[in-house]
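Only a single protein chain was left out; the remaining protein chains are all shown in position.
Which chain is which? They are A and B, in the order written, and residues in each are numbered from 1.
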Amino acid sequence: MALPDKNDTKIVAIVGPKGGVGKTTISANLAIALSKLGKNVIAVDLDLGASNLHTLFGIRETKASLDDFVLNKITNLPDIVMNTDVNNLRIICGGNIPGIANLHYNKKLKLIRNLSQLKSDFVLLDLGAGASSNVVDFLIIAQDGVLVTTPEVPSLLNAYSFIKTLIFRRLALHFKQIEQKELIELLDKARDFESYPKLKTMEGLIEAVRSINVAAANSIRNFLTNYKPIVVVNRARSEKDADTGKVLQNLMNQYLSIKSSIILSVHEDTAVGIAVTKLKPVLLAAPRSLFAKDIEMIAQVLVR
Amino acid sequence: MAFPVIIYSADKSRGGILHKILKRNGLSTLWENQLSQTQAAVLTHHPEIFIADIKNALKNEIVFLANICLKLQGAFLIVIGGSVDINTFEKQVSELVLENNLRLTDPLSPELIVSKVKEVLSLREKPLQAQQTDLEIDLKQFLKL
Partner (left out) sequence: MPEGEDLKDLQERLAELKRQEMGGVDVPSLDADIKKETIKMERAAEASNKPVLAKEREIGKLAESPSGPVGLDVGTTHIVIAKNETNHIQTITQLNAFFTIPKSKFAKKILSNNDILYYELDELFYIIGYSADNFANMFNTNTRRSIKKGLISTDEKEGISVIQAAVLSLLNRPKRFGETICFAIPGEPLHGNGSVMYHESIIKRFLSHMGYTPISINEGMTVVLSELSNEDHTGIGISLGGGMCNICLSYLSFPVITYSLQLGGDYIDSMVGQSVGEPATKIKLIKENELDLSSEPKDRIMTAFHIFYDDLINKLIESLQRVLSSSDQMPMIANAIPIVLSGGTAMPKSFTERFMKTLKNYRLPVEISSVRLADDPLNTTAKGALIMAMTEAE
């Protein structure tokens, strides 16, 4: 179901189902942590319409950005890749044209195609907040998805809903591909699970799919077995906060049949606020901070 | 009694701090400061997590520790020490061991190690057996699950 790899590049998407969870800060610092591990990294600001990744690297002026690519001013995506002060780390700045967030389907496909052809060990996509099709579609091309949440209930709710949306979107794409109308209808019913309680869990849905198309059911099972979302609970002030990720993991396991999610946490750290005001990434401003160590742990998980 | 966490540290202060802080956090931890005893403890307890403090270790000690790591049987390995020590260690152990490990260069971060130990132990727990928390009940209600 996933797009085949065009080259050895590993695409990692960083998503924050809710705004303000610290997604961009994590993206910028994760990019540095990966580059510190000796990997070539391109960080791409895909928070279309509200991009600010470059500011975290202290870049005040962007010579070229995704706007230029999307508006066809520049043809080749690699031409807008900029160097940063960090070894092995380059960046593609995001666009700020209002309305660009609602990217036309063809343009989005073109961008996705070009992103997956970038030559680097890692391409890190800093995606926008929420679960719009723009965000989810970019996530689908990624080999790894890092979902950033905070320990608060609204953020955790959004995180769960986001993963569910992502899975349903993937299933919808697959069912469209195999052109089985019944399965698409079944998926709509599963979205309204209050009226169809048997479809409340992924297991129920898989059984229902199996009665229509055994191969499709196996394919879903196969996809879920291999699906390993990385959930990062940011701003954890205590062990209890860090454990909220485990609750999310339980729900994903019980209702979405995701058995291999990876839960990590990032400590609340005053070093982050200080670094942001200095327009410097935390890994450079405070490399010994707890935040930095947590990010390095995420980087090690991704490298593995 | 089996210890899920075993620490090797020849440094009284570093080993002592880690031992104390892990125990404070309710984690049954055994601390050894001699290599032969460490090896015996690893073979006896089959720990979930083995913490190897290799700060300022001699090359022979690192070789000995690398051999202990080969006997870990899937335990998660946390290696702590200076960057030079860790580089020497990496040269000694196979990729197989390195797949399941975390390397933390100095400064020693006891609180971070506690949180990572807890994280690893919780990842290894079967999620279905985990207790339903108030938070889980809240989330289920909101999600109408």
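Criterion: a contact is a pair of C-beta atoms (placed from the backbone, for glycine too) under 8 Å apart; a residue touches a chain by one contact, two chains touch by 3 or more.
It should be emphasised that the depicted structure is a prediction, and the values quoted were computed from it without experimental measurement.
Summary of contacts with the chain left out: across B:K20, B:K71 or B:K91, the touching residue is B:K20.
The chain not shown here touches chain A at positions 267, 288-290, 293. As for the chain not pictured, it touches chain B at residues 1, 3, 12-14, 16-17, 20-21, 23-24, 28, 30, 37, 40-41, 43-45, 55, 82, 106-112.
Operating definition for what follows: only the chains that are shown with their structure count from here on.
If you average the CA atoms of chain A and of chain B, the two centres end up 29 Å from each other.
The residues of chain B lying in touch with chain A in their complex are 25, 99, 102-104, 107, 109, 111-112, 115-116, 118-119, 122-123, 127-128, 130, 132-133, 135-136, 138-140, 142-145. Residue ranges on chain A touching chain B, taken from their complex, read 153, 156-157, 160-161, 193-194, 200, 239, 242-244, 246-251, 253-255, 262-265, 267, 288, 290, 293-294, 297, 300, 304.
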